[in-house]
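Yeah, one chain of the complex is gone here, protein chain that is, but the others are all in their spots.
Order as written gives the chain letters A, B and C; numbering starts at 1 within each chain.
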Amino acid sequence: MTTFGESHGEAIGCIVSGCPSGVEIDVKHIQQDLDRRRPGQSMVTTSRAEPDQVSLLSGIENGYTTGAPIGMVIYNKDARSSKYEPFITAPRPSHGDFTYSSKFGTRSWGGGGRSSARETANWVAAGALAKKVLLDSKYDIEIKAHVNQIGEIRSPDITFEEMVKNSETNPVRCGHIETASEMEKLIRNYQTEGDSIGGTVYFEMHGVPIGLGAPRFDSFESRLGHAMLSVPATTSFEFGLGNSAKTYTGFERNDPFVFGDDGLVVPETNNHGGIQGGITTGEIIFGEVAFHAPTSIVKKQMTVDWDTGEPKEIQVTGRHDPVLPPRGVPVIESLLYMIVLDFMLLGGRINPDRIDDNPGVYDTEYHPKNPQNK
Amino acid sequence: MTTFGESHGEAIGCIVSGCPSGVEIDVKHIQQDLDRRRPGQSMVTTSRAEPDQVSLLSGIENGYTTGAPIGMVIYNKDARSSKYEPFITAPRPSHGDFTYSSKFGTRSWGGGGRSSARETANWVAAGALAKKVLLDSKYDIEIKAHVNQIGEIRSPDITFEEMVKNSETNPVRCGHIETASEMEKLIRNYQTEGDSIGGTVYFEMHGVPIGLGAPRFDSFESRLGHAMLSVPATTSFEFGLGNSAKTYTGFERNDPFVFGDDGLVVPETNNHGGIQGGITTGEIIFGEVAFHAPTSIVKKQMTVDWDTGEPKEIQVTGRHDPVLPPRGVPVIESLLYMIVLDFMLLGGRINPDRIDDNPGVYDTEYHPKNPQNK
Amino acid sequence: MTTFGESHGEAIGCIVSGCPSGVEIDVKHIQQDLDRRRPGQSMVTTSRAEPDQVSLLSGIENGYTTGAPIGMVIYNKDARSSKYEPFITAPRPSHGDFTYSSKFGTRSWGGGGRSSARETANWVAAGALAKKVLLDSKYDIEIKAHVNQIGEIRSPDITFEEMVKNSETNPVRCGHIETASEMEKLIRNYQTEGDSIGGTVYFEMHGVPIGLGAPRFDSFESRLGHAMLSVPATTSFEFGLGNSAKTYTGFERNDPFVFGDDGLVVPETNNHGGIQGGITTGEIIFGEVAFHAPTSIVKKQMTVDWDTGEPKEIQVTGRHDPVLPPRGVPVIESLLYMIVLDFMLLGGRINPDRIDDNPGVYDTEYHPKNPQNK
Partner (left out) sequence: MTTFGESHGEAIGCIVSGCPSGVEIDVKHIQQDLDRRRPGQSMVTTSRAEPDQVSLLSGIENGYTTGAPIGMVIYNKDARSSKYEPFITAPRPSHGDFTYSSKFGTRSWGGGGRSSARETANWVAAGALAKKVLLDSKYDIEIKAHVNQIGEIRSPDITFEEMVKNSETNPVRCGHIETASEMEKLIRNYQTEGDSIGGTVYFEMHGVPIGLGAPRFDSFESRLGHAMLSVPATTSFEFGLGNSAKTYTGFERNDPFVFGDDGLVVPETNNHGGIQGGITTGEIIFGEVAFHAPTSIVKKQMTVDWDTGEPKEIQVTGRHDPVLPPRGVPVIESLLYMIVLDFMLLGGRINPDRIDDNPGVYDTEYHPKNPQNK
């Protein structure tokens, strides 16, 4: 995926290369996910009215992918840049204004320009393609995220089924209904005060086959770390026992191997979070990502104006999210689908006589019942 | 950096490409850092007796880099593979044994082979080169990490000066001396029990100039996330307020801008952890990485033998670290030096009339006193 | 540059990443070059009526680049796919029909789909950006190509000034006027017969500074070879003495060094074609690229229909070029501009104390009057 576009530019868009051919794609599948990320979808998101309507410009013939690059474009419809004029020479605190102008000597200032999280609409569009490719495959891969903490309010642990069932039914995208309504109240309180609040997103990946991830800098977790920290406003990523692994002993944390019902070797427990030695074990992969509070707030803040050389009191009065995790959920899911598909296309578990059969093939028949060491 | 090598193979090594020419390199500088990572350096590390002596095979002429790739090799001297024979077909819990054999249908089983953290000696060697290049530059970049938690014992917050001064004087590499000795006791207790324990490493990067990091997937924090999660046994990475950012409001977290003593625009506080919009602000970059407990423990554990099809009780009796953060400190510092140098070589802050002057140049004269928006 | 698009799809387009900020861009500059590649511009090109109007969707603020990715899109206006229906299951000889369908199990069949040279409009748009960046720089880089052979008719050697002055004044884009009109006649003859003909494009690059190109797989000539063979229908690339170098002795071909008028070291002659050891010498870089005849011809040809299992006689009656080099000229120039800019942004000649001054900088002050070997 290669992307372009600014928040208030003419359009944003992306090119997805390497998508397999012969996959049925309906623009509705993509639109569905975009609608989950779309601004203006509820009281806890910005009221900017962007339909986020995606056009598929190439790579599809009669509804099926051709294997050629897929170009997608989303035109910006509701950009109101005038509200950003006061900040052209007075950087909003903790935005990209200061660093972009410092690095490039200029910036697209309307709506945060290139640094706006509007960019993530591209990711969701590309992720919807990856999801469809995987859904059509014989693998039973299911990925779901939900908001498990806003401010101090944390959701109790819930099952994957609850995450899937409940998280899309409330504006906060928390899979635990009671917590969701508490979170919503908290968010509204901060919004009323002209402030915003941080939170976390928890995700689970089910059905990811054994063998994805290459040793070292292409390990599954390093790709996760790269992707999750690329999401705007994230400050932390953990998987498996995460940060709390520091307090576990090796004996407590190690997962013994057993023979499963089908006679295949499996870890008995999953403290490792689905990844060992950088490679997936076939167990559930789970993790958590923290988002800081949105930096665009109505409350008065101090900055400086480098034109006048004076301090300046500002209020960021555009239409902004009071909290990020609810819209972060589809963004994170999209990146996770892309990571899995990328690794699968690179080839996963390798048959010992793979070259004779299938170079680069992901061979599910070769389950490690007897991964013999030749 | 491209690397190769297994724990018990003939040698490990790496190639460092793109190193600037004209930098004075003494193999001693590299050896110094290798010695900090080296096994057998203290009671809290494995007793494997590896001198880890590096040879520089190319890219240096009369003690100065030539700009050509630098090949380095470290021969393995003290590999005793026989202790690993019981595990050839009986994967050690939570190691890479199961996934490597599953993915590749074979594996180098001695000492953990390719999945061994012995690989990180390559990173330290390459990082020492990056460090030397930066030390010789006019930038005053200083990077230091220390162990700030082992099990439940956490170091109080200390100054950077304390980190630098104290962390290399004790085997745990904790910058707070009293805590260090408590940690050491704790580690010995677990070691005596045949168990191991997790912990965390905290790092600070001082003097990193403004403007490093490109928007989106090449943001400074996504590169950090990628690198830190590539370190063997890491399960979490956070920077700035990290995971705790979830409980801060936007108003609490936002850092106002002020004019500094020299009249230049600077953030007044550093809740952002030195990165805004994916680009460095010139402030201190700080973060924390969690390591799970070493998986190689003497305590009896259960696994299966896929040859016999039976469960198997095992003890991992090789020479192993009872805790990872102390040796992780130089590894993390090395990766951080490489990241900074990489970004600087790509070009950082850009002069508006850069092409006329210096394409790709990192121009420190262009401080954002007046980053005008053309 | 990343591209997408099929000949008869909704649109083609590309994303240009890494373009420096602060460069003035007028869409007219891009359009100008696109018009040189545009179909329907003369009798010797296809009559397809594509305005090839490019839209700049991002990366530009008030007419200046911001350093963010530049998204460009060109909508297809005059696609008439019905003429391609006979070939859906009957591959046109020597097109991409057979290989695309074999590889992907499907293809975009209208107008040749992804394999159409219509894709090169993207390259010309991106190349126009690169050209503008270089024109605005202090370097005096000028690149020009012209058609120096069609069938058996070869242009005599002409000066660079003649190439620049004459090649855009005739439809064949040959810099030698008399030869151009002979070529035009020859092309019309083949066109009348329903046939097509091959030819070559010769190029010169003036003012490319010393030091571009990295040893080995990033050598200047390997990048040229890669780019030139990526142009559709090319079958040969040579630079300097090219293929004829095989008959020269070392003594005949070697270029002695002398001191130039300004006291700087320069090669006295230029048999090396501006590149030594994979790195530019500051001399003129010149080369030649051969194009085979267009494969779409009206003359009857045989193929098979894999639906019926029968041989099939076909005529390709769309609107097609009878010869490729005239429209190949702007495509080749565009790629050459991109290659030069790419290498310059990576950093070219390196000052020995570069890190103290300018990491990655292209420093023209450091001319090899005294490139001392430390």
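One rule holds in what follows: a residue touches a chain if its C-beta (ideal position, glycine included) is under 8 Å from a C-beta of that chain, and two chains touch if they have at least 3 such contacts.
This is a predicted model, so every value here is computed, not measured.
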*Of C:Tyr64, C:Phe104 or C:Tyr139, which residue touches the hidden chain?*
C:Phe104
*List the residues of chain B that touch the chain left out of this view.*
2-6, 9-15, 17, 21-22, 55-59, 61, 64, 66-71, 73, 100, 103-109, 113-114
_Contact footprint on chain C, counting only the chain that is left out_ = 3, 88-89, 91, 93-107, 109, 114-115, 119, 149-152, 190, 195-200, 210-211, 213, 215-217, 219, 221-230, 234-259, 263, 265, 267, 271-273, 276-281, 290-297, 299, 301-304, 306-307, 309, 311, 348-352, 354, 366-374
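Here is the rule we go by: only the chains that are shown with their structure count from here on.
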*Chain located farthest away, centre of chain C as origin (C-alpha)*: B
*Shared interface numbering between chain B and chain A [over half = same, under half = different]*: same
*Let me have the rounded angstrom distance from the C-alpha centre of chain B over to the C-alpha centre of chain C, please.*
44
_Centre-to-centre distance between chain C and chain A (centres being mean Cα positions), rounded to whole Å_ = 38
*So, what's the distance in Å between the C-alpha centres of chain B and chain A?*
25
*Which chain B residues reach two or more other chains?*
215, 350, 352, 354, 373-374
